[in-house]
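First the structure, then my questions, so here it is.
With one protein chain held back, the other chains of the complex are shown just where they sit.
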Amino acid sequence: MKTYWNIYTVFVQNGVSYLAQYRKDAWWNVAVNVLWVGMLFLIVEVIFSQTATIVGWKKEEVYLLTILWTIVSEAFVMIFGGNTQQIPHMITDGDLDIFLTKPANTLFLVSTRFFLFRAFYRLLADFGILAWIVWRFDVGVSLPHAVLAFFLVVCGIIVHFSMTLLANTLSFWFLRIDNVNDTLVSLHTLGRYPIDVFPKTLKILLLTALPMAFSGYIPVAVLTGRWPWYAVGYAVCFTAAFFCLAVRFWSFALKRYSSASS
Amino acid sequence: MSISKYWQLNKTFLQRHIAYRARVSIWIIADVANFLVFPFVWLAVYGSRETLAGYAKADMVTYYMVIMFISVACTSHISRHMKDDIIKGNLNAILVQPMRYLFFRTIHEVSYRILATGIAIALFGAAFFLFPAYMRFPSSPASLIFFLLSLFFSFYFSHLMQLFVGLSSFWLGDNTGPDRLRHIVEKVFSGEIAPLVFFPPLLQSIAGILPFQFLSYVPAQIFVGQLTMQEMRHVVFIASMWAAGLSVFVLFLWRRGVRRYDGVGI
Partner (left out) sequence: MPRSPVLVFCPETIFERVELARDTVNFALFRLKCSWYSTVYLPILCLMPIINVNHLSKTYEYYKKQAGLWNSVKSLFHREKLFTVAVNNISFSIETGEMVGFLGPNGAGKTTTLKMLSGILYPTSGEASVLGYTPWKRQKEFQKQFAIVMGQKNQLWWDLPAMESFILNKEIYEVPDAQFKKTLDELAVLLDITEILDVQVRKLSLGQRMKCELVAALLHSPKVLFLDEPTIGLDVVSQNNIREFLKKYNREKHVTIVLTSHYMEDVEALCERVIIINYGALMYDGGLVELLNRYIDHKLLEVTFTEKVSADQLKKLGKIKERTPQRVVLEVPKSNAKHVAASMLTQLPVDDILINEVPIDDVIRKIFQEKR
């Protein structure tokens, strides 16, 4: 265990080294990110220009949903994003080979190698925006609810990672599906809206096989008291099970691996 | 500049695109998912009302189906390839060939679009088949003609924007910053999010003087019957003016950029 902690420390240090090289982009990066969040908020404004509530959700709740979703998204990118995106390439170009020979878990090495510090700065900005939302809309939240929501946000990150891993593992069978990551980003946006607007089938899908609702909807639903505590239990169990499923599938696929000829 | 050369190039690109079946299937899933969201959200907003700002429920859903069609069939993504050409010096290989670079990259994009149009039509047809009550079609042949014309402009402007961003690599090297900015501006002012009439008034006026509305808003409006004959003619005229002006500017940028390019990448 200590070994993995040591390895990860080196990864983070390397992330800092990378950042030092591309410093001039850092501010620009954060600025564009703020604009992007602004655009997401614009969408909320546009929707609420014609109505006061939507499926029982008020405007500030949807703002919260949007920003928490963004936080989950950004945290995922920071820890895993630079890595999972490369998995299809690594598999088809045979770059996975060297990781198979290392005495540390291949999945760990492959999925946490690059720690994206520029995403860390964006994440800080997003937390700032979250604080602003809470202040501006005077959102009253009890501490236990907030802690629970934070915990569920972490679950959301794990679920997002598991989902991404499952999709990328398909690269072992289907070559050149590197656009699968772009697709996941598109599908992920489904989690930015109160899923009650969707028809029942889709709603269930978003809570199970295509668990996009875990990124934003579930934490906010719990925060605003919409979800009962036993449903929280479901969220936690699902997170653990889904993660195990993704890891198992990866291990299974690795056995079938026939690396590209040199 | 023979036609057969470009046709062969087109075929080669097309082959490359469909070489991988799973990849093609994944495109389709992504494109559908994106545009399912807003119709559902808006239907929830409608509640018991029949129209909002002149858009009936069917108008609204059709609006987004058209946006989906445009997103699949008329959107260019060539700037990434151009950036790689310039930064990595691949431009050399194309410059020495008897083919004009901008044409080459345009053919690249058009071949992608041909395949994509097939998919887009299939998706649009599927939408009509699955929920006919929510779909409406242009009322007259003239509208349809204007619609097709507006689709051409949509692709043209999308491609021009991509060329701008791609050419900016000559000066900036890695242009991902400006590219993301372009993406945000396009998304906001093109009407992709929602009909511009629902936007705050300030943004509406800004959108009115920019050419981004021709990307999605204008074609969708024409299809859904929001414009009169006279308005359609007017809009096409304005689009042509913009197209002409921007094309000249792109050629100018290309000439200046190539002069800067010294063959080893930037």
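Each chain gets a letter, A and B, in the order it is written, and its residues are counted from 1.
The rule we apply is simple: contacts are C-beta pairs under 8 Å (C-beta built on N, C-alpha and C of every residue); 3 or more make two chains touch, one makes a residue touch a chain.
Everything quoted here is computed from the prediction, not taken from an experiment.
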Identify the residue among A:N6, A:S142 or A:T208 that touches the chain left out of the display. A:N6
Please identify, in ascending order, the residues of chain A that touch the omitted chain? 3, 6-7, 9-11, 13-14, 17-18, 21, 94-95, 97-98, 100-104, 109, 255, 257-259, 261-262
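Note that only the chains that are shown with their structure count from here on.
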Of all residues in chain B, which touch chain A in the complex? 19-23, 26-27, 29-31, 33-34, 36-37, 40-45, 47, 52-53, 174, 177, 180-181, 184, 187-188, 193-194, 198-200, 203
Where on chain A is chain B touching in the complex? 25, 28-29, 32, 35-36, 39, 42-43, 45-47, 49-51, 54-55, 170, 174-180, 182-183, 186-187, 189-190, 193, 196-199, 202
